[in-house]
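A single protein chain has been omitted; all remaining protein chains appear in their positions.
Showing chain A:
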Amino acid sequence: MTETPTLEVRNLRTHFFTRAGVVKAVDDVSFTVPRGKVLGLVGESGSGKSVTGFSVMGLVDPPGRIVDGQILFKGQDLAKLSDEEMRKLRGNRIAMIFQDPMMTLNPVLRVDTQMIETVLAHEKVPEAEARARARDALGMVGIPSPEERLKSYPHQFSGGMRQRVAIAIALLHRPDLIVADEPTTALDVTIQGQILAEVQKLAATTGTSLIWITHDLSVVAGLADDIAVMYAGKIVEQGDVGEVLDHPLHPYTHGLIGSVPSRNRRGEPLRQIPGMTPSLLSLKPGCAFRARCPRAQEDCAEMPELHAWMPGRLARCHHPHLEPREEAA
């Protein structure tokens, strides 16, 4: 018998009903995150990766709305829960870490207030115990002298330290799933490395599953077990992180990897994907990537299905890179 995955998203559609028209920010997205595993959700800005994260959290604000699909968290469909039932899960079983640590903590409330309220929102414990837990959580993410730092205000922390505080808040209830929305993008590379190592360690020890949303392939390469590449609201490629990065099937993934600077291609101009991400308001039928795609042909005017070209390797393309790839490409 297979274990129920921590999260299973099936055919999720989250649309925004704006005055200019319906924006299909997330359009038929499915993925699975097994217990203790890390899914890297990769894509450019506006590809729908953050909205996917917020959909899982039940934090899509109007005019946005989940219009279809299932979000099965340990078998329970989150899309069907009431606001209050969802609130009880949020911050408790499912936590989130945001992109910009300078903005995620309330500037006028002390760190202890912001941590203790999180404990008390889900458990009736004495305040002293909540405080002790907050202190332990700060210590766990590597903040020195946590007892004193509890009394500080967010502006008295550096960006990296604030992100640690945010991570500590996310860890307070030892959640089963953490949605991390580009949590290291705004940080220095050294701090980024520390935080990644920290998170990896925590996930391994607590069995927490992670959805790591990023546009940085190098982060995903070191952290994730599986990867899902999003483009214009749809997953275009999905599979084991090592295999996808070594042998991408979809021309978009291919282009993304090609645009990361590499020592092997020193002196060559950096490859880039021509053109821009299409506006989600004016998507033409067919493959959304075809205008920028070097392999596009006439049949690309018809939307390809997400097809398993190899075992465990899904790609949404009529003309994937199936030929053996030459090295150093």
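We take it that contacts are C-beta pairs under 8 Å (C-beta built on N, C-alpha and C of every residue); 3 or more make two chains touch, one makes a residue touch a chain; residues count from 1.
By definition in this document, contacts and distances are computed from a predicted model.
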| query | Which of "phosphoenolpyruvate--glycerone phosphotransferase", "DNA ligase (ATP)", "Cytochrome bc1 complex cytochrome b subunit" or "ABC transporter permease" is the UniProt protein name of the chain not shown? | reply | "ABC transporter permease"
| task | Check each of A:Val51, A:Met96 or A:Ile273 against the chain that is not shown and name the one that touches it. | result | A:Met96
| Looking at A:Leu7, A:Val23 or A:Leu105, which residue reaches the missing chain? | A:Leu105
| Of the residues A:Val67, A:Ala121 or A:Ala221, which one touches the chain left out of the display? | A:Ala121
| note | Residue positions on chain A contacting the omitted chain are 57, 59, 87-92, 95-96, 98-100, 103-110, 114, 117-118, 121-122, 153, 155, 166, 169
